[in-house]
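Removed: one protein chain of the complex. Kept in place: all other protein chains.
Read from first to last, the chains carry the letters A, B and C; within each, the first residue is number 1.
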Amino acid sequence: MQLTLEFGGGLELLCDSVKIHKVSVEPQNGAEMLTMKDLLTWVRTNLIKERPEMFMKGDTVRPGVLVLVNDCDWELSGQLNTTLEDKDVVVFISTLHGG
Amino acid sequence: MQLTLEFGGGLELLCDSVKIHKVSVEPQNGAEMLTMKDLLTWVRTNLIKERPEMFMKGDTVRPGVLVLVNDCDWELSGQLNTTLEDKDVVVFISTLHGG
Amino acid sequence: ESGFGHDLTPEMIYRYSRHLLLPSFGVQGQSNLLKSSVLVVGAGGLGSPALLYLAACGVGRLGIVDNDVVELNNMHRQIIHTEEYIGRPKVKSAAAACRSINSTIKIVEHKEALRASNALEIMSQYDLVVDATDNAPSRYMISDCCVVLGKPLVSGAAVGLEGQLTVYNYNGGPCYRCLFPTPPPSTACQRCSDSGVLGVVPGVIGCLQALEAIKIASAVGEPLSGRMLLFDALSARIRIVKIRGRSLQCEVCSENASFSKEQFQEFDYEKFTQTPLSSSPLKLNL
Partner (left out) sequence: ESGFGHDLTPEMIYRYSRHLLLPSFGVQGQSNLLKSSVLVVGAGGLGSPALLYLAACGVGRLGIVDNDVVELNNMHRQIIHTEEYIGRPKVKSAAAACRSINSTIKIVEHKEALRASNALEIMSQYDLVVDATDNAPSRYMISDCCVVLGKPLVSGAAVGLEGQLTVYNYNGGPCYRCLFPTPPPSTACQRCSDSGVLGVVPGVIGCLQALEAIKIASAVGEPLSGRMLLFDALSARIRIVKIRGRSLQCEVCSENASFSKEQFQEFDYEKFTQTPLSSSPLKLNL
């Protein structure tokens, strides 16, 4: 399925400074649905070019990263269990502290 | 079909100062499609409570009003001939001059 | 010469260090800014933050056009002016404020109302124009003049609790007349002086105008051309929408149009919009 992945707040530096990635990702291992857990694994393997520890910790994103599925915090849709649909937009953004 | 109509830039004053209207509008006179031309007539009849000349001129919107269908200028989708789909968002906004 | 491929002085390097650190802006962006010139028309609600940020960031030459004086009822939103300037020209007050935060750039005062008769001469001295005016005839006049001179225009507006922002005449994009070929009825033109405005609303739009001007002047980023930002302060909603491109029928900017400097100078913008270029005083009884 076609997804738009966006990285912000400095996370784009981990993927060649490209903020917007139009990608095609299929469900893994014969599963019917693609979950955010699957997508994180895919992103870690296919998009993150350096310092993966700045993106993930264990099997989820590192502290300080907000994940938004279609402009909505993934905490509201089941976090790692959120299932994705064609044309969804997933944003990974690191919280900023500067001023 | 369900539409979200939004009025801004002062046009909301013509409809009881309500900016966002969730409405249900069906194609007119047995037609299959609802066009923006039909919608303007419907808005003029059902939502505009005062000074209709501040909303329309002839069969279209008055000069200085931008019409956006799903965040896109209706000039790009055929203006009055734009056909609408369920859940579309139509914005009518008057251009501002102040500062 | 510093020997590092740029001509920034040590003081500039220190002053603008946070810009120089930005990989996507850097020395090149700052050098472009320092070589650029920007004209801000109007030192009011929009012009206040736009001028402060343009002065602070290091635009090389910054022009201000305004013919009003500072009034107490401006102070709730026109944060560039201090109480001590009440009764004195806004252009003097704004220029003094800009100089006080950055004495190393050139500030030019145009203490006159912008009119079709002087606009070409004033605007031709700058690379780009920021429209921070408050009325319809000025908006048509400034846009037409930018088309005639081939300058990009950063246009902002704010009334009540709403604001709008776009960039006109940039890189083949639309001009003001492409969007609004016919002026609105003069009764539809709310002004801040008649309708009120929450002071910080032009603050937000004026900052965004400075940003767009900086992006164009530094040649960094994607200016808001062919798109328009719509800001609703009360509900904290912002929409960025796609607008039409240059119109083939535009009477000013289309290839078939032949709107000359002479025609511009003779065009009666007040008659065209049925609105005066300067605003009338307000009476409020509470």
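Note that in this section contacts are C-beta pairs under 8 Å (C-beta built on N, C-alpha and C of every residue); 3 or more make two chains touch, one makes a residue touch a chain.
Every value quoted in this text rests on a predicted model; they were computed, and no experiment measured them.
Asks: Please provide the labels of all shown chains that the missing chain touches.
Replies: The omitted chain makes contact with A, C across the full complex.
Asks: Looking at C:41, C:65, C:79 or C:123, which residue reaches the missing chain?
Replies: C:79
Asks: Touching the absent chain in the whole complex: find that residue among C:53, C:140 or C:264.
Replies: C:53
Asks: Give the residue, chosen from C:102, C:124 or C:274, that touches the chain omitted from the document.
Replies: Result: among the candidates, C:102 touches the missing chain.
Asks: For subunit C, which residues reach the chain that was dropped from this view?
Replies: Residues 2, 4, 6, 8, 11, 13-22, 24-25, 27, 49, 52-53, 56-58, 72-73, 75-79, 81-84, 100-103, 160-161, 192-201, 203-204, 207-208, 210-212, 214-215, 220-224, 227, 229, 233-238, 240, 282, 284, 286 of subunit C touch the chain that is not shown.
Asks: Kindly note down the residues of subunit A that lie in touch with the hidden chain.
Replies: Here the touching residues of subunit A are 8-10, 19, 53-54, 62-66, 68, 71-73, 75-76, 91, 93-99.
Simple rule for what comes next: only the chains that are shown with their structure count from here on.
Asks: Rounded to the nearest whole Å, what is the centre-to-centre distance of subunit A and subunit C, using the mean of the C-alpha atoms as each centre?
Replies: Chain centroid spacing, subunit A to subunit C, equals 39 Å.
Asks: I'd like to verify one number: the distance from the centre of subunit B to the centre of subunit C, where each centre is the average of its C-alpha atoms, in whole angstrom.
Replies: About 30 Å separates the centre of subunit B from that of subunit C.
Asks: Report, in whole Å, the distance between the mean C-alpha point of subunit A and the mean C-alpha point of subunit B.
Replies: A distance of 37 Å separates the two centres.
Asks: Residues of subunit B that touch two or more other chains: which are they?
Replies: There are none in subunit B.
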